[in-house]
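As you look at this complex, bear in mind that one protein chain is not there, while each of the others sits in place.
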Amino acid sequence: MTVHIQTADFDAGREIAALRAGDPLVGAVASFIGTVRDVNDAATVQLMTLEHYPGMTEKALAAIVDEARARFDIIDALVIHRIGELRPTDQIVLVAVTSGHRGDAFDACRFIMDYLKTRAPFWKKEVNANGARWVDARVADDEAAARWETPR
Amino acid sequence: MTVHIQTADFDAGREIAALRAGDPLVGAVASFIGTVRDVNDAATVQLMTLEHYPGMTEKALAAIVDEARARFDIIDALVIHRIGELRPTDQIVLVAVTSGHRGDAFDACRFIMDYLKTRAPFWKKEVNANGARWVDARVADDEAAARWETPR
Amino acid sequence: MPESPPAVIAAVTVRVVYLARLREAFGMSGEKLELARGPPTVAAVLATLRARGGAWDQELAGGRAVRVALNHQLVPAEALVADGDEVALLPPVTGG
Partner (left out) sequence: MPESPPAVIAAVTVRVVYLARLREAFGMSGEKLELARGPPTVAAVLATLRARGGAWDQELAGGRAVRVALNHQLVPAEALVADGDEVALLPPVTGG
């Protein structure tokens, strides 16, 4: 179970390969990459700055991964989240999960993303032609996280 | 929308990167890699042979991807499925989906895998210490596919 | 004969394909099959094969989960087949 907060880009393929490398119990690897879109709320994004709360961020992500491990039958999980200045098409986040079977891999990967979106202390500020503004939280993200609270 | 059936291995990282390359509308990339486990039904797998029904396989996968595109708001999708002789830890299948938002990317990726598992004409034959045997279909796979038939 | 001749029913010959476990059970990957009589359906193809007995009857018994693809599309047993069609018999799939 690994969590990285970094300004540097990451090689998703290499990270995913390393997560399952040599483990013959792994039958399923689910992963998610979040990237910077150039359009948000109809304004063209030129630059995005990702800020976080050092000290809490690592703990919050580790707690989310632990919760995923408690809920789902997974073998390993990785979260990499970038901070600092990002531009359209840049990678923001990678979540990868290995498991014996795909159901748990998919569930855990999505669970981690949904919780990360609502519980990990990251904030996006974007620069477009109108200036800089903090990105608003999305109600859809709260709803996505809330779905994990009720029996499915 | 691309479907490949091949004996050669694939570079998942490169394929995923190519799928989203340069498209600033992409905000989410969900992907799944299926790999050969060395244990199935308690017997140690030494070798697995994947057979398919040439001519139908490509059509079946394309139809599944089309169905995903009709159901979910996705930008692009890729399926690579290997055939021939595979060994534990080898990659079997890659499904990758790009979308503006993660919900559709996750849903479409999982939908494609669930349908692939129950509708694409592939068969696994495994060799273990007891000899060769055709792998049994899993009831869980039928159930996973059936969940997409009912409103969620 | 004073009566008019019966309507001519053209014989339907299909290409049957056996896949995976069925190919091994039947000892062949496929064959041409002429449907003897009755409506030319997928069910008729299966009935013709089962009538051979032995492995054919055993593998194609009603309880076994064999699916049928007609010209590469999964179809139900009622589907009509035409001369020259490819009818493939598929054990439950196990890819992915």
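Order as written gives the chain letters A, B and C; numbering starts at 1 within each chain.
Keep this in mind: a contact is a pair of C-beta atoms (placed from the backbone, for glycine too) under 8 Å apart; a residue touches a chain by one contact, two chains touch by 3 or more.
All figures in this text were calculated on a predicted structure; none of them were measured in a lab.
A.B. asks: Taking the complete complex into account, which shown chains does the hidden chain touch?
C.D. replies: A
A.B. asks: From the listed residues A:Arg14, A:Arg71 or A:Arg119, report the one that touches the chain absent from this view.
C.D. replies: The single option touching the absent chain is A:Arg119.
A.B. asks: Which one touches the absent chain: A:Met1, A:Ala21 or A:Met56?
C.D. replies: Here the residue in touch with the unshown chain is A:Met56.
A.B. asks: For subunit A, enumerate the residues touching the unshown chain of the complex.
C.D. replies: That gives, for subunit A, the contact residues 34, 50-53, 55-56, 59-60, 81, 92-93, 113, 116-125, 134-138.
Please note the rule applied: only the chains that are shown with their structure count from here on.
A.B. asks: Indicate, using Cα centroids, the chain positioned nearest the centre of all protein chains shown.
C.D. replies: B
A.B. asks: By CA centroid distance, what chain is farthest from subunit C?
C.D. replies: Result for the farthest chain: A.
A.B. asks: With centres defined as the mean C-alpha position, give me the subunit A-subunit B separation in Å.
C.D. replies: Inter-chain centre distance comes to 22 Å.
A.B. asks: If a residue has to touch 2 or more other chains to count, which residues of subunit C qualify?
C.D. replies: Within subunit C, residues 96 contact more than one other chain.
A.B. asks: Mind pulling the subunit A residues that touch 2 or more other chains?
C.D. replies: 102
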